[in-house]
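One structure is given here, and the rest of the page talks about it.
Shown here: the complex without one of its protein chains, the others still in place.
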Amino acid sequence: MLALFYAFISQAHGRSFMPIAGTKVAQKVDSLYSFLLVISVISCVLVIGGLIYFALKYRRKTADDKTAYISHNNTLEFLWSFIPFVLFIVVFAWGWLIYRDMRSFPDDALEIHVLGKKWNWDYQYKSGKRTTAELTVPVGVPVKLIMTSQDVIHSFFIPSFRIKQDVVPGRYTALWFEAEKQGRYQIFCTEYCGDQHSAMLGTLNVVSLEEYETWLGDNPYKGLSLAEVGQKVFSQKCTVCHNVNDQRKVGPGFAGLYQKQRQFADGSQAVADENYIRDSILMPQKQVVEGYPPNGMISFQGQLAENELLGLIEYIKTLK
Amino acid sequence: MAVTTPESEHNYLNHEKGLWSWLTTLDHKRIGIMYMVSVMFFFLLGGIFALLIRTELAAPGPGILGDGQTYNQAMTFHGAIMVFMVIIPGIPAFLGNFVLPLHLGAKDVAFPRLNLLSWYCLMVGALITFTSLIYNGSDTGWTFYTPYSIEHASSGTVWVVLGAFVMGFSSILTGLNFIVTTHTLRAPGMSFFRMPLFVWGLYSTAIIQVLATPVLAITLLLLAAERLLGIGFFDPALGGDPVLFQHFFWFYSHPAVYIMILPAMGVISELITAFSRKTIFGYRAIAFSSLGIAAVSFFVWGHHMYVSGQSELAGVIFSFLTMLVGVPTAIKTFNWVATLYKGSIVFQSPMLFALGFLFLFTIGGVTGIMLATLAMDVHFHDTYFVVAHFHYVMVGGTLMAIMGGIYYWFPKMFGKMYSEGMARMSFVFIFTGFNVTFFPQFVLGAMGMPRRYFDYLEIYTHLNQVSTAGSYMIGIGFVIGLVTIIQGMMNGEKASDNPWGAKTLEWQTASPPPHENFNYEPQVTAGPYEYR
Amino acid sequence: MAHVIPAKSYFNVLMVLFVLTVLTVLVARPVSGIDLGIFSDAIAFLIATVKATFVAAIFMGLKYQKKLHTVCLVSGVFFLLLLFLVSKIDIASRVLEQSTL
Partner (left out) sequence: MSTGSVSSTEHHHAHHFNSAEHEFDASMLGIWLFLCTEILMFGGLFVAFFIYHAKYPEVFAAGAATLDWKLGALNTIILLISSYTMAMGIHSCQTNKGKKAFNYLAVTFVCGLGFMVIKAIEYSGKIGHGFLPGKFFHPHDATFEAANQALYYSFYFMMTGLHGLHVIIGMGLIAWVAIRAKRGDFSSKFYTPVEGVGLFWHLVDLVWIYLFPLLYLVG
């Protein structure tokens, strides 16, 4: 029993288990959560305490105890219906207020587009800059994420900001936050989306405004050779499904792929040259290697700049 | 007034002999026992999947289940088996079938042949669901959310969907049977307010079963058509709306969770009164709460969809209505605790499970209110907080009630007593194991660990290890329970007609009861809990 | 057993149903020249509901049977309306974001 009681108290400090609140909205959620925790612990102690007390106090003494024939008590019954009702309505209203804040998007928010797809997050800024997995935003500036999915339903979740929103294919959904402190925050996908659902992670990198400006302006591949550009793009976008050795992960391993004979599901064959690699990236369903599911890979059409695509091809050619 | 039948060996168990007499029986008691065997078998199967999942999650990184695909299949089958084959048929079909006619003083349910058909629907549906394993199973989760369940999922999904479709009919027909039985086959003198509260629980459950399950039937039919014909209702690529699928799915699935809990509440009312030998506190409050919960349960499904792309207005409406459905649930809990006041309480194993139910269901209830709150659910949705909540109300609620109900009606079902010591030991293991498994998951959820994750971050490791250890304790607890039941059935010593001294009608007849339940015309002159 | 309904009333109901069917066709089909625009849909369903109540009340004998049977029929329709209305509220009040790229 003591272990449980301790667990109760630790749950009361549950807030401390939650990641540190990174936005004002998150702090409001935490205060509501504390209020809910306190009510819950009190009502649990009342009900369970009462239960244990009655159970011990009214233990059966003799075989033919006479028990009181109490059928009901209107005032008591009214009280324990009305008080929970009032408490629930208070909690409902409070929750609604905070939900209002979460759903009212500031007009001057910095808009970033999020594309969820099977097992990775892609971000695109108004300036055309694209990144994968890591989302960089300035601190203290309201950011509005306009999100959609390329295949199935995903869900963009930042625990430290207490916000979450499903990313539904075929339409746009939105989420907003204003980070208060710089730092790196964890991003999860919380709507079940298949094999690598648990690998669909991202990090939110909150930096100062100046850092953000310089980061936005510079070219991430400045001074890198084509193969090094390819290696950087590969590590961001492809490692979820492909290995650099020849081990199969979700897709085939790429070690020694270049100039190798490829046997396709429809019986045809081809040598893996530059065009084959390019087509496999932009139109994966066209030639599916034997033993792999038909619509396993999603097309990267329109998501890779020309230098990134050429870099990828060069990099894959170097893999032995 | 109760005429104890002469010590003739004639009862429903040896009325006819041989497997064929069981497979073609029309006796509600035998059908109840057949449901018991099937539900316990499926429960063990689902339990094995649960232990596989917990063993996998003992440590980050691939473990016993190897890769994401296998883990997702284990998670899907754990969900599908436990929901469709164990917890929805569980109390209504097993305990309900056996006890309802006895509680009403009737000779059988209204439509015995339909009752047998319900059992066959469950078994055929289960068979169809398991044929999906031949087509490399299904990894969509028991919720079949589109568009994942349409294009990408493995080809076994259609079988699981059609299996659930067939099992739905078992639920509809049982519900239909119980409504007609309750309306037409009550013993003379038994008005609606002299019925035991277990019958009230089954009656309100039956209403939900009849009104909600057909919508699941059409939803699953459309999902199967979506996969086979590409009809484009729920497929965004063809202009469909996946959120509409969620509306259709949860329109059934939330009332379904009340199909799971209302009969459990009925069992608890029986156990608390019998083992504190005291009349129930607030009979009408509990009876009307059951009906109230059944009615309001149809208005609240959207609290599963706060962050799914549903509009804010709909979210607010659903959040408010979910608070309303919380009130009658709270009323019932307070009534049970009040029943203990000034009682004469004895701690036999059914009572231990009833008290365990109250303990766990209260925690489940308060966390339910947290999840119903809009702002909290945005953080908690699809994290382990939700997993912990629904296990507290499902395992802590319905399974505790099933175990309590089995031990309570065991002497009436088999005419023998189970071993009290082993039953208590199984309770201790299940209760502590349960808290050790699922309480840390509340904290994991608060920390943001998402649900259905094959692999998790380092910071979640410690609590997951604690949770896995707890799950083994639960496993041991249920194995002890199974051994207790089998050992009791085999060579438990003879039980009297009314070992617990309870007042409801089933204890006035013999244990095990004769084929036609009562050897006399039962007359009801007073309420079900007349402990003076 | 249940109240025996005179054969005559069955025949009358059939005639009424025929008339209503013709009326439905006239109302909803522009070929008949009467084009009520958006009202034509609503009226077509209104007439269908009238026909349905005739079939339920007389042919199915609900008029003479226990209230509970009517409750069964109506509760089915009620919960369908509930599902439709709330899904409609959700779909209608959704704030559809647009891409601003």
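Going by the order they are written in, the chains are A, B and C; count residues from 1 in each one.
Assume contacts are C-beta pairs under 8 Å (C-beta built on N, C-alpha and C of every residue); 3 or more make two chains touch, one makes a residue touch a chain.
Quantities reported herein were computed from a predicted structural model and do not represent experimental measurements.
Asks: Going by the stated contact criterion, tell me the shown chains that border the hidden chain.
Replies: Taking every chain of the complex into account, the missing one touches B, C.
Asks: Among B:Leu44, B:Ala59, B:Val124 or B:Leu238, choose the residue that contacts the chain missing from this document, as touch is defined above.
Replies: The single option touching the absent chain is B:Leu238.
Asks: Which one, B:Val215, B:Ala274 or B:Leu505, makes contact with the chain that was left out?
Replies: B:Val215
Asks: Tell me where the left-out chain touches chain C, residue by residue.
Replies: These residues touch the chain not displayed: 1-2, 4-5, 7, 10-11, 13-14, 17-18, 21, 24-25, 28-29, 40-41, 44-45, 47-48, 51-52, 55-56, 58-60, 65-66, 68-69, 72-73, 75-77, 79-80, 83-84, 87-88, 91.
Asks: In terms of residues, what is the contact footprint of the unshown chain on chain B?
Replies: The missing chain touches chain B at positions 101, 106-108, 110-112, 114, 172, 176-177, 179-180, 183-185, 210-211, 213-215, 217-219, 221-222, 225-226, 229-233, 238-241, 244, 248, 516.
The rule is short, and it goes like this: only the chains that are shown with their structure count from here on.
Asks: Distance between chain A and chain B based on Cα centroids, please, to the nearest Å.
Replies: Taking the average C-alpha coordinate of chain A and of chain B, the gap between them is 32 Å.
Asks: Could you please state the distance in Å, as a whole number, between where the Cα atoms of chain B are centred and where those of chain C are centred?
Replies: Centres of chain B and chain C (C-alpha means) sit 37 Å apart.
Asks: Which chain B residues sit where two or more other chains touch them?
Replies: Each of 241, 243, 309, 312 in chain B touches at least two other chains.
Asks: In chain C, which residues are in touch with two or more of the other chains?
Replies: If we look for residues of chain C contacting two or more partner chains, we find 95.
Asks: Can you list the chain A residues touching chain C in their complex?
Replies: Touching chain C: residues 103, 111, 113, 124, 126, 146, 148, 171-174 of chain A.
Asks: Can you tell me which positions in chain C touch chain A when the two form their complex?
Replies: My answer: residues 95-101.
Asks: Taking the complex as given, what residues does chain C use to touch chain B?
Replies: Contact set of chain C toward chain B: 68, 75-76, 79, 82-83, 86-87, 89-95.
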